[in-house]
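Structure incoming, see below.
As you look at this complex, bear in mind that one protein chain is not there, while each of the others sits in place.
Take a look at chain A:
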Amino acid sequence: MTDQSTDSPIEKARSPFSEAWEMFRGNYAAMAGLGVLILIVVGAVFGPILYPTDPFDMVWAPFSPPGQDGFLFGTDYLGRDLLAQILNGGRVTLIIGLSAAILTIIIGVTVGALAGFYGGIIEEFLMRITEFFQVLPTLLFSMVIVALFGASLPMITLAIGLVSWTAVARITRAEFLRVRELEYVLASRASGASNMALMFGVILPNALPPIIVQSALMVGSAILFEAGLSFLGLTDPNITSWGQIIGSNRQYILESSFTVTIRGLAIFTTVLAISLVGDGLNDALNPKLRKR
């Protein structure tokens, strides 16, 4: 269905979206990542409905190996079904990853846009704040936030978002510095656009591609971050997530490694898939790479 140029003599201008999709589709690694990602998301969304075992229920003897006694992934040190845990934990992990990435974008784009657009003293001030957040060890800082304000789901999300927005802010600022000097921005300013309209209506849409790529990668790093936090026990004890399962089964890794490895592989696969998709997006949205 891609032969729109053959039936009409005039080649229709294609939307940037379809062009990017064409480029993305040609990238096998990115398509494989997208496929795996869709599989994981479907599993996390519909898994707990199709497999309604309570992840906190003691269903069998502890340390039952995978595949035996009717438990696909076996049971953990309290005899809880690990398949139910991984399906329910995937939900939490993906929600945290996604909402932390959204929070990161909101903070980062706002700071970067203000700094890049206004320049001068506002830029200096905002970029010094960004650098302040950049020199703090991220995991340590978020551990402090979670430990001080309680380990609830919103607080973990806030902690992850608060320590990882600096990269988005710097990229947004760099793009704004580049785009604000272009002619069409001058043209809209001449036709009376306000600063706000210029910032978010004219410059931001044109600065978006690198921000989209960065935020796709942000979801992956947020998932890793959440895994690290909950591995250390800084998580809501009433919610199961992948890192938490690994952390609570950590003492038994030598006797029954399957309690830890399958979860670790799940995190690894998810983050790898997200990274591949982000890489593919980078290739697809970067016009310099397109006509090769």
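What we mean here is this: a residue touches a chain if its C-beta (ideal position, glycine included) is under 8 Å from a C-beta of that chain, and two chains touch if they have at least 3 such contacts; residues count from 1.
Convention: contacts and distances are computed from a predicted model.
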Omitted chain, identified by the protein name its UniProt record gives, among "ABC transporter permease subunit", "SGNH/GDSL hydrolase family protein", "Nickel transport system substrate-binding protein" or "Carbon-monoxide dehydrogenase small subunit": "ABC transporter permease subunit"
Of A:L72, A:M143 or A:I212, the one touching the omitted chain in the full complex: A:M143
Touching residue (missing chain; options A:G79, A:G228 or A:G264): A:G228
Contact with the hidden chain (one of A:T166, A:S215 or A:S256): A:T166
Touching residue (missing chain; options A:A13, A:I49, A:V135 or A:L254): A:V135
Chain A residues that touch the omitted chain in the full complex: 134-141, 143-144, 147-148, 164, 166-167, 170-171, 174, 177-178, 181, 214, 228, 231-232, 250
